[in-house]
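Just one protein chain is left out here, and the rest sit where they should.
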Amino acid sequence: MSDLNAKKRWMYETMVLIREYEDFLAMAYFEDKLPPKIQKGLAFDIGAGPIPGEMHLSAGQEAAAVGVCAHLTKDDSVWGSHRSHHFAIAKGVDLDRMTAEIFGKVTGLCRGKGGHMHLFDLAVHYACTGIVGGGIPHACGAALAAKMRGEKSVAVAEFGDGAANEGSFHESLNYAGLWKLPVIFICQDNNYGISVAKSDSTAVESNALSRAAGYNMPGVQIDENDPLAMFEAFATAVDRARRGEGPTLIEMKVFRYYGHFQGDPETYRPKGEIETIREQDPIPNTAEKLMAEGILTTEQIAEISQKAKDRVMQAFTFAKESAYPDASETFQHVFTD
Amino acid sequence: MSDLNAKKRWMYETMVLIREYEDFLAMAYFEDKLPPKIQKGLAFDIGAGPIPGEMHLSAGQEAAAVGVCAHLTKDDSVWGSHRSHHFAIAKGVDLDRMTAEIFGKVTGLCRGKGGHMHLFDLAVHYACTGIVGGGIPHACGAALAAKMRGEKSVAVAEFGDGAANEGSFHESLNYAGLWKLPVIFICQDNNYGISVAKSDSTAVESNALSRAAGYNMPGVQIDENDPLAMFEAFATAVDRARRGEGPTLIEMKVFRYYGHFQGDPETYRPKGEIETIREQDPIPNTAEKLMAEGILTTEQIAEISQKAKDRVMQAFTFAKESAYPDASETFQHVFTD
Amino acid sequence: MTTIDEKQRNKAFFQAMIEGISQEMERDERVFYMGQDVGKMGGVFQSTVGLHQKFGANRVIDTPISETGMMGMALGAAAEGMRPIAELMFVDFLGVCFDQIMNEIAKVHYMSGGAVKQPLVITASMGGGFSDAAQHSQCLHSLFAHVPGLKVVAPSNPHDAKGLMMSAIRDDNPVVYLFHKGILGLPIIGFIDADIDNNVPEEPYSIPFGEARIVREGQDVTIIGLSQTVQKAALAAEILAEQGIDAEVLDPRTLVPLDTDAIIKSVAKTGRLIVVDEDYLNYGFTGELSALIAENLDIVKLKSAIRRLGVAGVSIPYSRPLEQVAIPQVEDIVTAAKEVMASSIL
Partner (left out) sequence: MTTIDEKQRNKAFFQAMIEGISQEMERDERVFYMGQDVGKMGGVFQSTVGLHQKFGANRVIDTPISETGMMGMALGAAAEGMRPIAELMFVDFLGVCFDQIMNEIAKVHYMSGGAVKQPLVITASMGGGFSDAAQHSQCLHSLFAHVPGLKVVAPSNPHDAKGLMMSAIRDDNPVVYLFHKGILGLPIIGFIDADIDNNVPEEPYSIPFGEARIVREGQDVTIIGLSQTVQKAALAAEILAEQGIDAEVLDPRTLVPLDTDAIIKSVAKTGRLIVVDEDYLNYGFTGELSALIAENLDIVKLKSAIRRLGVAGVSIPYSRPLEQVAIPQVEDIVTAAKEVMASSIL
């Protein structure tokens, strides 16, 4: 198989894995969170069960992650946000340890201290943060480090449409444009910041089309939720970055299939929207394309699906069976010494 | 005299007054700050003398202030920065009380508590702040208040080229564009943020040309230090704002004739730059134009100059002769009650 | 602790708080509310449920995710005579807008020599206990309280939630009003309810700042908490009572102004003090209250050394068993009280 076709296949497989992971997590999350197991009077207990706390799922945004990560090496870094499982998986974060982290287990990426918004895997240069916009300058810092050392690696900041209204977005893009940093900004436009539609939070239609120019960098808008479109756009951006010519802002329309967080009643969501965006699901669309191109067969698609299910099951089993950290770890890792 | 000509004359007079004020202050500031009056070993003592602390002068930026304020009523508000004497004066802040404030006297606008970066005059809706970019959202808030109450007043945020790289700039402009707030942003491009040239801090040449579009507002660049150019540009902007059509970003090239602060050795300033920008001084240029238009005569120009000198002298005399606040005031005004 | 009579009107904390806001918005049209998802959604923590329907999108305003801009606008609007309420969804996010709070809002009145008023309220959820991890579980009241020019309020129960909210909105100064997620009484987050005062009269009422509430009178040891830790202290006191220790539980309710008299009086009576906090232990609330007694040892005779409980030098860990250790629990208060009773100073 050609290199390109192998990459296309990888993108499809990875999308399927991410989707499988998120869909499974979406349900697993509710374990022990509902009556009668919880405090009397509650309808749902966010803090209960084996996966406590908030949960932001990336189902519907896989295309962005795989289109980007198909071009990255282990040494390139990705800096994510509160909704970043897709990028973590696409970047190659250890799925067992990631899942164990989400369960708060000692075998987790962060020994259970981080949780799902704070996944760190140095081996593949992946990190994320729960502060909206907070991770964008981190990518610039990694890019600055690469540039200072004369390395060819790039850094990616991935974030949502809502994050583009934070001051950190502006400052980071200015640094990147000014110093021609090898960083690529991936704005995933899922049309919402929690309950607020983009048109109610953002003065312009497109960050890429209207704001990139303000930082002296190309802005590319991808108007369809398509991994291959991102794959192409990112190819240009990453080449530019590796050549030392500076940053790019890529914006892509994606879907948020679940609520902002699990348990979100989503009363703000217009009727029929979910159905409409589910119809445009990039996973079957990509499958069709790859079949038409002769890259995948129906059997292979079934295989990929089964492999993904197995992989997810393995990760959740690993997580469930792992132990919680000892209470004494509470006071460790404040400082290195 | 026609209304327009009266305004032109007012702009000229006000520029002269500002310049006179700043030039006088530039020297007065050094009183008792030099050896042998100061701590042994010091070359200059920033905290000594009747006008202690940092001092940022606006000489060379008068044109922006008068071009804007010629259109404003008392009810419109102006929100300034660390370098804002020109706007304070043009907005009609009481010059005696402003000067007394700069001297830290109890007759000052803030009873001596604020200092030159913190001039507040509610009577003419003027305020400023020492945090770069900090005042920009304040103007949006005033504009929001006006909009909520259905009033026709507008708010002006005035700041420097350096401030346009702060996150607060971005957030404020997004709010303004999104909510169509009656606010006008005046970015005074004096090419420096302290010692750093704009090209070393800002990824783009022009904030107005490259960034305004990112907030769905018109951006107007004025490439000459000319009060009449600002007067015209602002006329359009203020009309738009009063009609409820939203904000405008106006950028104007201005000069910083003094150092960033008084005492700044300015080693970063290219040789000959001061001479070049002094040659383009908008005050004599405007005088010439107004004479050519028959709005001013040579005698009137001399009169205006003398009047300005007298007014400045009166303000400084008032300030000098005023008393310091009583020590007990230290603990007053934390809360209203 | 209050006995239920017919007149009792029980409400959850979040309902009481909203009622306070709503009544003030009715009374004074200069009051408006802005924040993320406070409109149609009614707030991520249901802090504004019903307000958008009642007062419309012009007075209950969804903002972009731009907290610096929002806080700065609150200042500008307040200076121009409006009375904004600006909500930070999580107090943890103060960092993205702390300049506007610390250097602008808190200082304008003072810097202007009293000329400019800042009648605004900053509301924020705070607290952990449900594994929301290091950036969404903090209590940071000490940071606000450290900065002169801000009043800081953190009610522990529904009755106070309403009365202190009304006072906050009526105040001509900037007030930071903090509500702990674990006492809101939401249907989606576990909460503690020691029934301190759940009676929320319908008519408007305000509670003056700087007046502590004696939640439980006692003779042996004074336990001071804040917000949710008052609830925990009340539960601990019940356990301690069974074990023969008569704890006095005090709720300062407002950090600025602080009811120093009530605190000194209580500790002078019991001779023992435990301060329990969910904010970080060092350089904050527990230190200030301990220092208050240390400064007044000429009028307060201590029987035991002061004891502090707080989040001790660590961020809030995600994993439940660790989080339980990091955040002071009822049992920790009980243990501390027993230790304090057993110890004595030189």
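We call the chains A, B and C, going by the order they appear; numbering starts again at 1 in every chain.
Just so we're on the same page, a residue touches a chain if its C-beta (ideal position, glycine included) is under 8 Å from a C-beta of that chain, and two chains touch if they have at least 3 such contacts.
Bear in mind that the values here come from a model prediction, so they are computed numbers and not experimental data.
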With touch as defined up top, name the shown chains that contact the chain not shown. A, B, C
Would you mind spotting which of C:Ala16, C:Leu51 or C:Leu143 touches the chain that isn't drawn? C:Leu143
Of A:Ala127, A:Val196, A:Leu228 or A:Ile283, the residue touching the omitted chain is A:Ala127
For the chain not shown, which residue from B:Leu122, B:Leu209, B:Ile274 or B:Val334 touches it across the whole complex? B:Val334
In the full complex, which of B:Ala6, B:Leu42, B:Ala123 or B:Ala235 touches the chain missing from this view? B:Leu42
Who touches the missing chain here, A:Val66, A:Ala88, A:Leu109 or A:Ile277? A:Leu109
Contact set of chain A toward the excluded chain (per top definition): 77, 79, 108-114, 118, 120-122, 125, 127, 129, 131, 134-146, 148, 155, 167-168, 171-172, 174-175, 178, 332-337
So which bits of chain C touch the chain we can't see? 68, 92-96, 98-103, 106-107, 110-111, 133-135, 142-143, 145-149, 255-256, 258, 279-280, 282-288, 290-291, 293-302, 304-308, 311, 313-315, 317-318, 343-346
Name every residue on chain B in touch with the hidden partner chain. 38-39, 41-48, 52-54, 101, 104-105, 108, 110-115, 117-118, 129-133, 162-163, 165-168, 193-196, 200-202, 263, 267-268, 324-325, 327, 329-331, 334
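Please note the rule applied: only the chains that are shown with their structure count from here on.
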How big is the gap, in whole Å, between where the Cα atoms of chain A centre and where those of chain C centre? 35
Chain centre separation in whole Å, for chain C relative to chain B (CA means): 41
Can you compute the centre-to-centre distance for chain A and chain B, using the mean CA position of each chain? Integer Å is fine. 45
Overlap residues in chain C, where contacts from two or more other chains coincide: 63-64, 66, 68
Junction residues of chain B - those touching two or more other chains: 167-168, 171, 174, 178
